[in-house]
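Note that one protein chain of the assembly has been removed; the remaining protein chains are unaltered in position.
Chain nomenclature is as follows: A and B, assigned in order of appearance, with residue numbering initiated at 1 for each chain independently.
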Amino acid sequence: MAEIVIKNLRKEFGSFTAVEGSSFKIEDGEFFMLLGPSGCGKTTTLRMIAGLELPTSGEIYIDGEECGRKPASQRDIAFVFQMFALYPHMNVRRNISYPLASQGMPRAQIRDKVAEVARILGITDILDRPVGGLSGGDRQRVALGRAIVRDPKCFLMDEPLGALDAEFREHMAEELRALHDRMGATTVYVTHDQLEAMQMGDKIVVMNHGVVEQFGTPQDIYDKPATMFVAGFIGSPPMNFLRFHGRVAAGATEIAMRHASFKVPQTRSPFEGDMALGVRPEHVRLSDRSTFRGRVLASEYLGTTQIVTVQTQDGQIKARVPSDKQVRMDEAVGLEFTSSTITLFDAQTGHALRSELNEGVLAHG
Amino acid sequence: MSSYSITEPSVRLKWIACVLVVLYALITLVPLLWIIATGFKSSSDAIAYPPKVVFEPTLEGYVNLFTLQNRAGAEQLAANPPTTWYEQIVHDKGMVISGPSRFGERFMNSVIIGFGSTFLSVFLGTLAAYAFSRYRIPLKDDLMFFILSTRMMPPIAVAIPIFLMFRAAGLSDTHAGMILLYTAVNLSLAVWLLKGFIDEIPREYEEAALIDGYTRFQAFVKVVLPQAATGIASTAIFCLIFAWNEYAFAVLLTSGTAQTAPPFIPTIIGVGGRDWPAVAAGATLFLVPVMVFTILLRKHLLRGITFGAVRK
Partner (left out) sequence: MAEVRLGNVSKSFGSTPAVVDMDLTIAHGEFLVLLGPTGAGKTTTLRLIAGLEAPDQGDIEIDGRSVTRETPAQRDVAMVFQQYSLYPHLSVRDNLAFPLRSPILRTPEAEIRRKVQQVAETLQIAHKLDNKATALSGGEMQRVSIGRALVRDPAIYLMDEPLSSLDAKLRADLRVELKRIQAELGATLLYVTHDQTEAMTMATRIGVLDEGRLVQIGTPREIYENPVSLYVAGRLGQPRINVLPAGVFPAAPKGADRIALRPEHIRIGAGQPAQVVRVEHLGDQTRLHLSLQGHALITLADPHTALAAGDALSVEPANALYFDATGARIP
């Protein structure tokens, strides 16, 4: 088992910078998510940890030992690819035992080991089948089996569920997380799916354009986003932004916009300029008493809840409200925010302004 | 510090690769360069031993290639003073030009037969490949295998029956006969190659066109053909190269009107034996059309070959 520390890791491909000076720490036994849109550098980061790509500069410590330039085979890690990368000419058993056989482990021992892994993954009955005819889920299990069987220091996974269809993905995600909980091995997992990251991760690093935007626990990242990118990337629907030009003093608890003013968590520093007020859809309530009003543009039914889109004079707001609340198109409604959850942003740089709500998170982020 | 990467080759490996490529290029290009050089040598330089690498270039070989010449006496030479540069070259050898050679004719025969059979092979091949790729044809796999099986023995193995058939049908030494023959040989290759390419074009494109109001044939012309351009181009090159270089059938089935360049070039006889500079000049000129054609379609060809190679 292993602790992984990334320090100022940087990777350039010619003139293109894929990863720009990232630093973060993955604790022993953690399920760690690298999250971001495609092209954000998350896969490159993972490939550098694996030893499939050479860092331009910076260090990678696995269990305290710097190994940024060691070949992949000497790092004692297991990599699970998005496309499974099973050997098509071998059956399930040979696929799983391959890493052991190539290490020169005695046959009897391999047999026991494979049997044990197959039991953990629930694939004992397909061990002697060719991999060609397997379903997506079974292929993924075999790929996992091949990773687990070596007892590596850590698992690196590159969108391992990306090729499965949506319905099955959720099921596999649960299975994978349960497996991790049983084995307790450090896992680094790359995904572009924010729900997957929130659902499975102990910690999340959010990357964009090669830069680490925020690093922390899922709930912290969700409630206290450090940047507008994070706020907009995480959550479905994402955080609402009302953009305006304004000013706040240090210690203020209210913010004035053109047409309304809102209570906000006490600010820690003064700011003047282009700002954005961020509020999550579930912290918006429809309220007839409110003076902040708008017109209903759309309502999307989601079973337990519905998403109501409201056009206000200060911008569009999506609210998540219980689905038993009747909402008609074009109806005028009042909106109220849960003030303790509001984040203010510097709209120019995208950075969150420090407040009572997020100062603990931003201090070490 | 030991450095390691699976995506960037080391400097030493790059050097080794470089040396190997240069070596390979030399081995393949030297004969070609030798032929081109020989075309510009004089008859005596061409057969000199040890071979001459440095020599005085002359167009004698090219002039000999395109003309027929007679030995002339001194007074005849004096009576016909040379008026052009090529007459001068001939004059200096003590000869006079008696007329044009047959090389031009034979070269045109090669062009007509080569490009004619290439066009026909690709045209028929595309239609057949489309049908094999898209329609549910009974015994499709067996038919495809049968088509391939026509290439399993060397075509020349059936030379005698073909010779007899051509004679009976009056196709001997005709352009049409040679075009038909080369098309028949190339067609199986064309169908196989093109079917691979057309298989790769998703059906959804045509289905979208059908729903958009086009007929099946219009969808084929407007949607499939443009996307198969790469495959069509590389197939055309393969077909042309075969038809252009074919020697055995050309020797067997043509002698006069439809004779192509390959059997003609080696028969060029000069004074006192084979005229090597003229043969080399003929070979050099003979390379030009295929080279131009290949260079024009080069972009397609490279893509086509790799595309075909990684196809499952």
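FYI, contacts are C-beta pairs under 8 Å (C-beta built on N, C-alpha and C of every residue); 3 or more make two chains touch, one makes a residue touch a chain.
In this text, all values refer to a predicted model and were calculated from it rather than measured experimentally.
Considering B:M153, B:I211 or B:M291, the position touching the chain not shown turns out to be B:I211 (whole complex). Within the set A:I234, A:L277, A:L344 or A:V361, the residue that contacts the chain not displayed is A:I234. Residue A:R320 is the one among A:R141, A:R320 or A:R354 that touches the chain missing from this view. Residue positions on chain B in contact with the hidden chain: 202, 204-205, 207-215, 218, 223, 226-227, 229, in rising order. Along chain A, the points of touch with the absent chain fall at residues 37-38, 165-167, 170, 177, 181, 192-195, 198-199, 217-219, 222-223, 233-238, 280-282, 298, 300-304, 307, 309, 320, 323.
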